[in-house]
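Here we show just some of the chains, and they stay where they sit in the whole.
Residue numbering begins at 1 within each chain, and the chains themselves are lettered A and B in the order written.
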C-alpha cells in the first residue's frame, strides 16, 4: 500500500482519488493550497502557482 | 446519569449570562441557582434577554445559596478569595472565573492586582483552567481557576513555539486587539457609546495584568521580559492576538504547521487557520462569536524571519464561560464538547 502523500506546504495528508492523473490539480484540505500531481510513481505533489489576489488595503 | 447540579454566583454580568446560556443548553446539566444581590428576585431574562422563553429562573441572593455539584464563581476580583471558605462549603467542585486563583505566585498577584492575596493558602488547591494545557490535572481537580480571555488566546497561540524551544527569550511582542464586552457590564465614561464607538484605543500600551498568566504558563524566567500591549477596537465580542515572535533558528512555514499540528492536531476546540484563498485567510474573531473555538494561524516574514502568530477567540466563550464549561465537562467525566457544539455564524 503506497504511503499517503503529504502536502508540501503544510505536511497534512492529502487524500487522492483512485483516478488521479499526472498534472491534475488537487486542493489540500488543511491549508487550501492548490497542489499539482507531478508524478504518480513515486507520488510527488508540488504547490501549483496561484495568482495572488491583492487585497487592496 | 443524573444531571450535574450547577449554580452560578454573580450571574447578572456578561460572564454569568454566557454561562447561563451554555449551561441551559447543556444535555447533562441542571442550573439550580443564579445569584445576584442587585437583581435578587428578578427573572434572569431581565439581565439576559437572549434567554427569553428558555428559562423562568429568577436571580437569588447569595445568602440563600443551596448545596450543588459544581459552583461557578463570577464575582469581582478579590471578592472571590475573601468569601471562598464559605462558598466552598456549598459544592465539592468549584470553577472560579475571576483572576483570584489563576496565579500561583503571590508576589505576581500582589504586583498585578494591587494588594496581598486574600487567601494564599488556597492557591495550591486550584488548577489553571486551560484544558489544552492541563487536561489530566483538570480531570482530577476539585477547584479550577479559568484563564483570562487575553491570556487564553495568547498562551494557546504561543505555547507550541515556547514548548519546542523555538523562541528567542525576551523578544516576543504580544499586541492584542480587544472588544468592549471584556470590560464587563458596569458602564463608565470610557465605555459610554459616544466615546467608545469607532475608537482604536490604546487603553493598555503597557502594564496589562493578563501578561502575568502568560509568564506563568509559558514558563518565562523571572527576569525574562514579555512585551504586551492591548488596543480596544470597535466591536462588542471577540479578540485577536498578534504575537511577534523571533525564532531561535530560521523556520519555514512547514515547520510551523508541524509544530502546531503536533501540539493541537487532535484538539476539538483548536483550528489551524492559514489559507491562500477566500476572504478570511487568518483567524477572524467575528466568525467565532458564541463558539468555544480558538483559531490559530501564523505567517513568516520572508525578509526577517519574524514569526507572526495570530490567535482569535470569543472572549466570553473560550475566554470565559465556554472554557469554564469545558473544564466542568472534564471534571465530571462528560464528553469535553458537551454543550459547546455551536459552530459560529457567517456572514455576521
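Just so it is clear, a residue touches a chain if its C-beta (ideal position, glycine included) is under 8 Å from a C-beta of that chain, and two chains touch if they have at least 3 such contacts.
Since we're looking at a predicted model, the values are computed, not measured.
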Task: Formula for the whole complex, using the labels of the chains displayed - done: A x1, B x2
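Quick note on the criterion: only the chains that are shown with their structure count from here on.
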Open item on the list: Averaging over Cα atoms per chain, report the distance between subunit A and subunit B in Å.
Closed with: 37
- [ ] Write out the stretch or stretches of subunit B touching subunit A in their complex.
- [x] 253-254, 257-258, 261, 272, 274-278
Open item on the list: Which stretch or stretches of subunit A touch subunit B in the complex?
Closed with: 8-12, 30-34, 50, 53
